[in-house]
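Taking it in order: structure first as structure tokens, then the write-up.
Every protein chain of the complex appears in place save one, which is left out.
By letter and in written order, the chains are A and B; residue numbering begins at 1 in each of them.
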Amino acid sequence: MNLGISALNYVNGIKNNEFTVEEFISESLDHIKQVDEKLHAFLRINDFAIKNAKEIDAKIKSNQNVGKCYGMPISIKDNICIEGSKTTCASKVLENFIAPHTSTVVSRLHSEDSIIIGKTNMDEFAMGLSTEFSAYGPSKNPWNNDFVPGGSSGGSGVSVAANECIASLGSDTGGSIRNPASFCSVVGLKPTYGLVSRYGLVSYSNSIEQIGPMTKTVEDSAFLLNIISGIDPNDNTTLDNKNQDYLSDIDAGIDGKKIGIVTEMANSDGLSTNVLDATNDSIKTFEKLGANCEHVSLQMVPYTVAAYYTITSTEAGSNLARYDNVRYGYELDSSGFEFNSYISQARSKLGPEVIRRMILGGFVPSAGHAGKYFSKALKVKSKLITEIKHVFEKFDFLISPTVPIQPFKFGEKINDPVSFMMVDFNTVTANLTGIPAISVPYKITNGLPIGIQIMANNLEEHSMLQAAYALEKTVDLPEVQI
Amino acid sequence: MTKIGLEIHCQLTKLESKLFCSCKANYREFEPNTNICPICMGIPGSLPLLNKSAVEKATLIAMALDCRTPDKIAFFRKNYFYPDLPKNFQITQLNAYGNTSIGWEGKISVGNVKIRIRRIQLEEDPGRLIYEGATEKTKLTLVDYNRAGTPLVEIVTEPDFETPHQVREFLNILSDLLENLNVSDPGLEGAMRADANVSIEGGSKVEIKNIGSFHDLEKAVHFEITRQQSLAERKIEIVQETRHWDDGRKITVSARTKEEEAEYRYHLEADIPWVRINDGTKNQLQIHMPESISSKKERYVSKYGITPQVADILSSDRYFSELFEKANNETNAKDIANMITTDIMGLLDTREKRDASKLKGDHITDLVEYIKSNKITRASAKLALDEVIKNGKRLSEIIEDLNLGHVSNEDVLSGIIAEVLDEEAKAVEDSKQNPDIVNFLVGKVMQKTRGKADPELTLLLLKKHLDID
Partner (left out) sequence: MVSEEEIAHVAKLMKIELEDHSSHIKRVQKMLEYFDILDNANVESEEIIVQETDLDKLRDDKYVPYDKDLLKFLNSYQGKYVKAPKLN
């Protein structure tokens, strides 16, 4: 059985009786057992997966209504809650946290009869871009196990790339879906802020983050977006997309479309030669497809990484304050402790990167420093929104390499905080402005993947997916060897 | 000159649900930690869902206090660690990016003094702490989160008060106003709390926190002024500080504040988009705003000729003014107002009694009518009132049940006689031939009044009606 098929082909396979849900799930579980000890994409496997598979098979057999997913195995990043099971955010402070509620995205997947195969590894509380900050050890890049898979949704990226599941849901605060998508050679989509409900997503930086699909094909991302998007009474920030069908006319092409190549991203200091070559190549491809490409400058881009880290640290400092171990957490008796020292004791379980962000988050919005850091960051964000708005009056899409570099080796960047931050250089713009962005696998150079990022205006996922689909159809990448 | 400013916290107790979740706004009836949900407990993955009516009711307060109201409101996070705060931040408001709190720059008259309102904001109440353990070592803090997330309106005044008495007067007016707006029940325990800041001529500003009731607020302010004056007399510097009201000893004590308490790292709460409140909405709120106490009072005096004293008492109490409006049919307003203020207010002098009372406006209308038409004496009316409050029966039934009917009254009897004469047309006709038939008619009247009619008077009246000597 080919576990590497797309979601749409999986659905066809079930419909054509090529395999049963149980067969596919049980083979997937076997495969996970074989490869995941090495890859460590998963933090936990759903013990009820086979049982769920049997139930859906029974529904199919008895001609009952079956949801669009037909039992397809989907993995979920471990910062998205499912009632009655653990959600750890790859942190020790939530080691024993069992969610009392199910996120809207998982509820919607459940009602379409998908099977949640397991919860995937990530950087602790989604702070990081390599999974090296997971409290439970990093995930490995399936293209080369010495290299990071990207992050923070690294486990999700690996699980899809290594065919451990059909698709995955990650979350993207500054590139956390698109970065591992690029590093693992899968498709990763960060939706418009508010298109997908954040109910049940453990907040890190709630003003800019979104849940989104990570899939084998562009069509699969459209397929999943159809299911998870739209207004939700449990999230005041969600938008009404009028049940748009993102799969329709996905093959419409991009003839005559105007594409802006973001100068600051396509020529940044940290850009590697391989990535530059791939990007220039992709521009030629877009032109061959009938699009007009031209360079466009976004003046705020050089400030976005600093603005991004300032805003996310501030919000993280607030969002993570609740982990004081008073109401939930791990076993630590409070008797004998004085309040402040107890909270400090409880928070000493946070990992090093989270601790640094907590300190930053205490500093940049504080009364004496907000003017220099936090207020300026918000204004950079706002000016960037205005710039982007103007640019989309002229262009249909913006493109850039998803990440300025290819996957790096474990430990290679971890000791240099500034070069670490710069890895986010091309992805944070979409988060700060709220616009959608997608990473499409484009090239494998020296055995490691390179993705191209396409950004579109607010709520323009439909046309963005058409562009991504057109690009995807021009490339023929080798299979990953696991 | 002494300057006093207030920060009043008022729970919107008339709301059904909390500010950001569907748990009950009135937490008082619950066992500890049973009026909680993932949202008010800040469980990871939960998001605040703003209560529409809370915004409307808070806006009503702002309008009633003559505040300016914004086109958009914004919420902020105030970050600090405390066990009664499930998220370790409080969702509140701040005017950091223009005026985005519920209201600002209002005013209210207290006697001849105008008190300016600096700002009104909508925020969530924290949970409640209970301290347990006798010794330092066994000391524990227990938390009940039922209250966490209760909608709270903070009203901040300018330091426009000069005396504790003005403070007291203002609080009375404010309580009445909030009750009249039907947004809060200031009588509920903990529904209204206040902090004060006090400074005397030449001294620094001192904040007093932890004042549990309005009654104590006046005392605390009074104590603080005396304390500061005594320091000044002795030429001791008054330092700027926060003091706590010690409820047991009835004094203010210095709260050694730590530097960290001042750092709240305010930033926008992105989970709640800014909420547009358009002019249409504001107009609707204005139209449906309950009539103000002062305009009510004026109307009672000018339209119904009620004395200013009675109108004052009546209009400042939402419960009794509503009762008055319901009972009043414009012909007997004065009598109804008097009955409410002289008889009914005494009988319903507590919240519990009012809640249990079955008395309706109609009852009062009837009572006044009965007294006026001599169907019942004032003394009997009081007995009837007691009974109505208990069982809510119709007045006629109660008069019958308690035999309060006044059958020796000429008018009452005339009425009954008229009825009997109507019903017994044949006997009336026969009486012209046979005057003795009048005795039969007396019997009928007795039957109707269950023997309570005065026989001599009945006979006399009947004879008069039938033209018999």
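Here is the rule we use: a contact is a pair of C-beta atoms (placed from the backbone, for glycine too) under 8 Å apart; a residue touches a chain by one contact, two chains touch by 3 or more.
As the structure is a computational prediction, the values presented were derived from the model and not from experiment.
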Can you say which of A:Lys15, A:Lys33 or A:Lys379 touches the chain missing from this structure?
A:Lys379
Sole touch to the unshown chain from A:Val326, A:Leu398, A:Met455 or A:Leu471: residue A:Val326
Residue among B:Asn33, B:Asn182 or B:Gln229 touching the omitted chain:
B:Asn33
Which parts of chain A face the unshown chain closely enough to count as touching?
96, 98, 100, 193-194, 233, 236-237, 300, 302-303, 305-307, 309-310, 317, 324-329, 331, 333-335, 337-344, 347-348, 350, 352, 355-356, 358-364, 366, 372-373, 376-383, 385-386, 417-418, 421, 434
In the full complex, which residues of chain B touch the absent chain?
15-17, 22-25, 31-34, 36-38, 41, 43, 49-56, 72, 74, 81, 83, 97, 129-131, 133, 139-145, 260, 263, 268, 270, 273-278, 281
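Convention: only the chains that are shown with their structure count from here on.
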Whole-angstrom distance, CA centroid of chain A to CA centroid of chain B, is 53
Spell out the part of chain B that touches chain A in their complex, as residue ranges.
38, 41-50, 77, 79, 81, 83, 86-89, 137-138, 140-141, 143, 262-263, 265-268, 270-273
Spell out the part of chain A that touches chain B in their complex, as residue ranges.
80-81, 87, 89, 94, 97, 99-101, 103, 198-203, 206-207, 233-237, 314-315, 317-318, 321-322, 324, 326-328, 334-336, 339-340, 343, 361-362, 365-367, 374
